[in-house]
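Some notes on the structure that comes next.
In this view, the complex is presented without one of its protein chains, the others remaining in place.
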Amino acid sequence: MLETRNIEIYYGKIMVVRGLSIKVQKGEIRAILGANGAGKSTTLKTIMGYLDDQPEKGTIWFNDKRIDRLKTEQIVPLGIAYVPEGREVFPELTIRENLIMGAYTRSGDCSAEIDRVFNYFPVLKDRLKQQAGTLSGGEQQMLAIGRALMSKPALMILDEPSLGLSPLLVTEIFDIIRTINQEGMTILLVEQNARKALSVAHHAFIMETGRIVLEGPPDKLMKNEDVQEFYLGMQQEESIKGYQRYKRKKRWR
Amino acid sequence: MSFLAIKDLGISFGGLTALSSVSMNVEKGQIFSIIGPNGAGKTTIFNCISGIYRPKRGSILFQGQEMVGKKPYQAAKMGIARTFQNIELFSHLSTMDNLLLGRHMHMKSGILAGSTFLGRNFPAAREECLHRERVERIIEFLEIESARDMPVSALPYGTRKLVELGRALAMEPSLLLLDEPTAGMNQEEKRDMMFWIRDIRDDFDVTILMVEHDMNLVMEVSDEIFALNFGIKLVQGPPHVVRNDPGVLEAYLGRD
Amino acid sequence: MAIGLNILVGYTGQISLGHAGFFATGAYSCVLLMVKAQVPFIIALPAAGLISALFGFLVGLPSLRLEGPYLAIATLGFGMAITQIISHSSFTGGHMGIEAPKMSVGSFVIDTPAEQYAVITIIAVILTVAALNLMKTRVGRAFVAIRDSEIAAEAMGINITWFKTLSFAVSAFYTGIGGALMAFALEHVSASSFNLILSITFLAMIVVGGLGSIMGSILGAALLTYLQIKLQIIQEAPVIGPLLLDISNMFFTPEGLPNIQSIVFGAIMIAIVIFEPLGMRGIYLRIKRYWKMWPF
Amino acid sequence: MQFFFDLLVGGLSMGACYALVALAMVIIYKTSEVPNFAQGEMAMLSTFVAYSLMSSYHVGFWTAIIATLLFALVLGFLLEIAFLRPAKDPTVLSLIVITLGAEMILYGLAGWKWGANQNPFQVPFSEYSGFRIGGVLITEINLWTFVTSLVIMLLLFLFFRYTKVGVAMKAVQQNAFAAKAMGIPTRRILTFTWGLSSVTGAVAGVLIAPIATLDTNMMMDPMLKGFAGAVLGGMTSLPGAALGGYLLGIIENCFGGYVSLEFKSVVAFGLIVLILCLKPTGLFVKHFERKV
Partner (left out) sequence: ADKVRGVTDTEIFIGQWGPQTGPAALWGAVARGSGVYFDLINEEGGIHGRKIKYFLRDDSYNPMKTKAIAKEFLEEIGIFAVVGGVGTSTGMAVRDYLMENKVPWVGPPTGSTNWTVPMQKYLFALYPRYTDEAYVLTQYAVEKMGKKNIAFFYQNDDYGKEGLKGAKDYLEKKGMKIAAEVPVEPQDTDLKSHVLKLKESNADAVILWVLPKHAAIVLGTSMAAGFKPQWIACSTLSDSTLMHKVTKGLWEGVVYANFLDMESPLVKKYLEAQKKFAPKEQETGVFFVAGFLFAEPLVEGLRRAGKDLNPDSFVKAMESIQHWNDWLGYDCTFGPNERQGMKAVYLSKCGQGGKPEKISDWLKFDTAK
């Protein structure tokens, strides 16, 4: 459904993404994991057409249509919704207006969608007229996801949806992700919470300094020692107890 | 007398009660965590302590002094430093300058001294050198040397969080407020952060008040945990007590 | 003396449309001090700066709570009020303005243009060095911090109220000195010179030169002043002159041709912002980088 | 008392013009946080177009007006596309500088084309007669000005409140990044606002010209006053801007009538500074505190 072929992305002269190829099949949840600064958000932004003149090399395809070099406003109507990193709500608009904006590309009445969002996130319903900027961090995250749902996209791209959410809500959000996926929506997910991400994904990529270094179904990845150590934090106990700070840098080179 | 004593704190925003009658005592040298669902009022507590919000009632005694009604810069002068949930860096400046701004309070040169030096030996220049050294030490400690001269807006999220932490440290506070210090980090980075938090407490001799959603981390490092829901206290106690509290399980942790 | 405004706008991000007001304050207070109170030049000049700074301080006070367009209007109001008051007060010579005395240091009177130029350059250099220094140290950093994030700046223990007002005062000080020097260079001050267009020109200077850069301010000021002089006689320029005259004859009116000044000015301002947001400093940096790489 | 009502009517009709300029500025400000300093000149140029059509080509008034409004629309589009759009990572300040630059260009062009002469602007309604309410004469042009400004204000208000494009305009201003993610064509929206604003401003120009006579400097004062009115009302609120414009007109006239003519214009600004000190975001806008 979505595919990037060997894309390279530059910030000025610095190459941030180096020949990245990923595929997302229809009906799937795919996750991208990776350390800070690996280039995950950059990749998503490029897919969404945010970065002018990027990708420098390579192509991006959505439903057999080439979408690299299109403008964001041309990409969204094709059926892609995007939840940016760090919430990015419209701070001075009310929650209701925020949601309406989510349905900008769709014509007609959207009250049914609004109800659906309130069904997922009842908190928002009580705050219909509150300015979004005064919501707590987590509430804003819910609004951002809800807003993306408004356009009934075929593919939803989420950048760290669990950022700043309480454990209970993280669970809920992932439940919701699973639900909407079962309702037929394809999902591409960038996450730091590897455990959760792997628990819902059908397929995952691990990204380091602009490259995919590992990919496969979650159960396979879970067995990988490095993944266990760096993303799932399974071997942390002893090192904490020993008050020892050690870091294995330069992996997968 | 506790190091930080919050008593009966209450605040509301146009009908919405964000905090109602919250009390807590933080002892010197503790790592004290506040947990709670989204919108519980955790950040609001921070904002009250650091003078950004003015609570409707209650008192906040910091080292015996009333904080309610103080301006943020006064709070800073009294030794309270903080980081922000959504990162508030001086985005056009380099990491170095950001940290130097943390030293602002400890520097003295005014307009006259600042504008009239010609060599190393003028007071303003000497002061500048001194503080730059301090900042270098913090940069080294947090291992963000590579970011030293980069404008912070070009740094990845996780590094920006570190810079913000560094800036707070540069203030040499006696109380450090950390709002979700590890949000957006992966396990490995979180683990580093965990060490740092401990090291900071030990090496820099500060008391740490922290809001965090990562339970592993909270349970590991905290001496005391305060759980909050809808602006009301759920429980307070050491990790093992809070972890098994049914209220916390239900409202916050979920069945995991 | 665009440096002053650059401190305000470039460093603390506050927009002022009233700098002509400070310019006027500086010019008038210096001249009046010398003419009416017989104060010697070396004292009157800094005094004029300080008086402007005082005004800056007063104007800065309400600005604490204002930002963006609100601030622009408030400062605009100040600029207009000052010129209005000056031009209606006989103490300041009314509309006619007053003659400025010669500059003098001790018994040494500066009267040839070359000497004048030298003195002004020296003062400008001193002030520039001071501004550069200031921006590198504590106070300057605080100014920038306020621009980027007030909340964070305050959490650093920076007293925003104080520093914002201070930035206004410092900026007014520079502009005031600039005004005073201008008064001597032209040997005359007159209220109607200090109009909104002057404030806009100041703003243009710093943008053209490069925001937040002191070198840039100087370059910008120099370029625009030069253009201002040269564009007047554009009809006399080879090739372009006759061509423009022809265009005027065909589509416009020839007597309207001097308006080309304003068009060129506007176009330069826009072009700089569009193509070189860092202004002249950006160009300078690029050239520097280019030479560093040379011959590769 | 009659004196007062006369002042009031004068204030209201001038205020209506200020209000229109204020509205025009607010429209652009709402989407891009830029006070558009070229607004006055845009209106002036449009009015000149109407004038030229009528005097040189003998086009009828209403045809000329419609042509002018179209011209204004296109002018707004053009300015946005040619000057604002190409700016790389613009800050508010650089955008302001662009509008100042545009102001100078337009002013220069108008001066080049039409010289410095005063020109009479003919309208098909009378400047001197109208109807009386209790001895106070309300001229036809007063009435037109007043009604037009009210209608435009109402239309704009409804547009921003109830249409999706209207809300999208606000959204673009607050977070252009997120607006794009919603599929909102941010650039087209910006271009559109410039057109809309330009038309509103042109209406103001056409209404001011018959009384103030047409020359290249015609809009300088109304532009500043309109801006001040917009600020007084809060810069982002349409009704606020309109009210601010009216208030300014009335205050100015009353001050001129009762206190001092010399400081009439300055007082308006002084007052605004005072009000801003008490209410930093104008009379009608809630101060938005950024939450951390």
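A, B, C and D label the chains in the order they appear, each numbered from 1.
As a convention for this text, a residue touches a chain if its C-beta (ideal position, glycine included) is under 8 Å from a C-beta of that chain, and two chains touch if they have at least 3 such contacts.
These numbers were taken from a predicted model, which means no experiment stands behind them.
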Subject >> Chains shown that the absent chain touches, full complex >> reply: C, D
**OP:** Just name the one of D:38, D:54, D:69 or D:212 that touches the chain not displayed here.
**Re:** D:212
Subject >> Touching residues (missing chain, whole complex) on chain D >> reply: 3, 6-7, 10-11, 14, 108, 111, 115-120, 122, 127-128, 137, 139, 208, 210-213, 215-218, 220-222, 249, 252-257, 261-262, 264-265
**OP:** Pick out the residues on chain C that sit against the missing chain.
**Re:** 84, 87-88, 94-97, 99, 113, 182, 186-188, 190, 192-193, 195, 197, 229, 232-233, 248-249, 253-255, 257-259, 261-262
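Convention: only the chains that are shown with their structure count from here on.
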Original post:
In terms of C-beta pairs in contact, which of C-D and A-D ranks higher?
Top reply: C-D
Subject >> Chain at maximum distance from chain C, centres defined as averaged CA atoms >> reply: A
Original post:
If you average the CA atoms of chain A and of chain D, how many Å lie between those two points?
Top reply: 44
Original post:
Which whole number of Å gives the spacing of the CA centres of chain A and chain C?
Top reply: 49
Subject >> Distance from chain B to chain A - Cα centre to Cα centre, in angstrom >> reply: 28
Original post:
For chain C, what residues touch not just one other chain but two or more?
Top reply: 151
Original post:
Out of chain B, which residues touch more than one other chain, so two or more?
Top reply: 43, 52, 84-86, 88
Original post:
In the complex formed with chain B, which residues of chain A make contact?
Top reply: 11, 33-37, 41, 85-86, 123, 130, 134-139, 141-142, 160, 163-172, 192, 194, 229-233, 236, 239-240, 243, 245, 247
Original post:
Along chain C, where are the residues that touch chain D in the complex?
Top reply: 9, 13, 15, 62, 65-70, 72-74, 76-78, 80-81, 84, 88, 151, 196, 200, 203-204, 207, 211, 248, 251-253, 255-257, 259-270, 273-274, 277
Original post:
Touching chain B in the complex: which residues of chain C?
Top reply: 129-131, 133-134, 136-142, 144-145, 147-149, 151-160, 166, 170
